[in-house]
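A single protein chain has been omitted; all remaining protein chains appear in their positions.
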Amino acid sequence: MLEMNAQSRVIAPAELGNSLRQAGGDPLDRRSRLKFFNSTFKIVCVSAAVFVCLVLFGILILMFRTGVMTFETVSFKEFFFSTNWDPENGHFGALLFIFGTFALTALTLVLAVPIAVLIAVFLAEITPVWLRGTLRPIMDLLVGIPSVVYGYLGLTILIPMLRELTGRDLADGLLAAAIVLAIMVLPTIARISDDAISAVPKKYRDASYALGSTRFQTIFRVVLPAARSGIVYAVILGMARAIGETMAVVMVIGNTPQLADSLFTPTAVLTSNIVMQITSVEFDSTWNYALYLMGFLLLAISLLLIVAVRLLQKKGAKAS
Amino acid sequence: MQATALIEINKLDLFYGAFQALKQVSLEIPQRAITAFIGPSGCGKSTLLRTLNRMNDMIPGARVEGSIEIGGTDIYGGDVHVETLRKKVGMVFQQPNPFPKSIYDNVAYGPRLHGITKRRELDEIVENSLRSAALWNEVKDHLKRSALSLSGGQQQRLCIARALAVGPDVLLMDEATSALDPISTIKIEELAQELKDRYTIVMVTHNMHQAARVSHQTVFFLNGEVVEYSATEKLFSDPSDQRTEDYISGRFG
Partner (left out) sequence: MLLRKGLPNLSWDFLTGLPSEIEEGGGIGPALFNSFYILFLSLAISIPLGMAAGIYLAEFAPDNRFIAFIRICVEGLSSVPSIIFGLFGISLFVDIFHLDLTILGGAVSLAFLNLPMLTRVTEESLRSVPTELKNASFALGSTHLQTIRTVLIPVALNGIITGICLTAGRAFGESAVIILTAGVTTSGELWDFNLLSPGETLAVHLWYVQSEAIVPDAGDIAQKATAVLIMIVLAINLVFRVPLWMKARRMKG
């Protein structure tokens, strides 16, 4: 308690002082109540944060524990290096799915990154302000469109188109999935790159123009290199999204457990295989364990990507 | 010195981590008068001001040694309730910082925090505070408007009204006019003159003329130390330390 009230209140504004004192009630009681709420609230917040961590570890442990049981019946070598996936007959070679996932992701990025970066450059450097004001929200909305919808569009528009173009009966496969995924991750990559490019300080540009370079030269020699770490960050996020995407892929890739030897062979990836088979297997079967192991693989890959992003950010923070 | 000392600072040291921002500061601040802190930037004057209502508590690594007594109570003592201290020692900041709420809600914010909910009481406090801050006549017809629609000078007076609304005894002004135009600055200075009859005012200013114009007592800081403090007239006309003389005659800072 402060003792100063009594002596300093000699000519304090009377009404103000009175009204405060009356409404304060028993100040000690109110204070301890506030203090109690304050500390309780803090505890609630800490527990919530810890809970988030628990969820992550819960997932990791559960996936790992279930996944590892695969190796009771299947050899390590078979799971990772065999392409023979025939669970009914006890063959659990997951290589084809792993290969499918990596091939699909690579192909997606090859398609999406150049276009996304061009869109970002266009948005950040060339577009007039009013157009930028409308395009950016549209991109944001595109990010929010459900993946099933992309899959559905791929199934009903893209695949018939591909069929016509190639003259095949079946167009499901890597290419179709990659195109759908590319369209999906395009807005994500473009928006984050756009932010990175916009964040490049104006002085770099001014310096470049002052030296007599053209707009084209400025963009490709100065702005893009300066925004490089931001763009790489965008690409990795897009990659994480592509690897983990399930529904859009399921609808167009064909879902056949065979190794993709061409762009139009129906095949399968880790995610699509899990979602197609998990609901129809017994919980205590090797088949199920194998699916969990595949899930764990996915999890590990995406966590590794995040670690990569963090390292990159750290490096970026040091450089600037 | 006409009044008794309200605040007594005794051998105060303040550290930010390894850096010592205040060294052995001792001074007395008289009641119901204006005390000005002057000195070059980085000399510790704002830091000292912020120890008076313990706003430095929130800076990680800040550590205080020595004592500050307000009315005989050490405010860094364990039994002090920080929220009440801040209620009794109000603060106005360098940049006007009204909340993005209406003018009324800005002033009523503090009283509401401290448990006043009755509409009539709030109305009264808001009006009195705005009157004390010489803002009432300008805003009384649109109290519901956003505080951000006011001019910079009005915003700063609103912040003063907001600080007065919780019924403080001491008012700290941290370069409260440095972001304002000359006319608004004069208004705030006049306001401080009126308020000093009811409040103990401590102001930090980078403007020596302001200190000379409005304050009764002036404290000159250099490198975290108090070089000299005395009645304003004496400090400016007959400084006893060479460094003070150099500073007020404009040789550095």
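So that you can tell them apart, the chains are marked A and B in the order they are listed, and the count of residues begins at 1 in each.
Going forward, a contact is a pair of C-beta atoms (placed from the backbone, for glycine too) under 8 Å apart; a residue touches a chain by one contact, two chains touch by 3 or more.
These numbers come from a predicted model, not from an experiment.
Engineer: Looking at A:V110, A:I126, A:L141 or A:A199, which residue reaches the missing chain?
Structural biologist: For the chain that is not drawn, the touching residue is A:L141.
Engineer: With the missing chain put back, one of B:G110, B:G153 or B:G224 would touch it. Which one?
Structural biologist: Considering the complete complex, B:G110 is the one touching the chain left out.
Engineer: For the chain that got dropped from the picture, name the residues of chain A it touches.
Structural biologist: Touch with the absent chain occurs at residues 34-35, 37-38, 41-42, 44-53, 55-59, 62-63, 66, 138, 140-149, 151-153, 155-157, 183, 240, 243-247, 250-251, 271, 274-275, 278-279, 283, 291-292, 295, 298-299, 302-303, 305-306, 309-310.
Engineer: Tell me where the left-out chain touches chain B, residue by residue.
Structural biologist: 53, 55, 58, 60, 83-88, 90-91, 93, 95, 97-101, 109-110, 112-114, 146, 148-149, 159, 162-163, 166
Keep this in mind: only the chains that are shown with their structure count from here on.
Engineer: How many angstrom between the C-alpha centroids of chain B and chain A?
Structural biologist: So the centroids are 49 Å from each other.
Engineer: In their shared complex, at which residues does chain B touch chain A?
Structural biologist: Touching chain A from chain B are residues 6, 31-32, 70-73, 75, 79-81, 83-85, 88, 111, 114-118, 121, 124-125, 128-129, 132, 166-167, 169, 197-198, 200.
Engineer: Along chain A, where are the residues that touch chain B in the complex?
Structural biologist: Within the complex, chain A touches chain B at residues 1-5, 7-9, 11-13, 15-17, 19-20, 23-25, 27, 30-31, 34.
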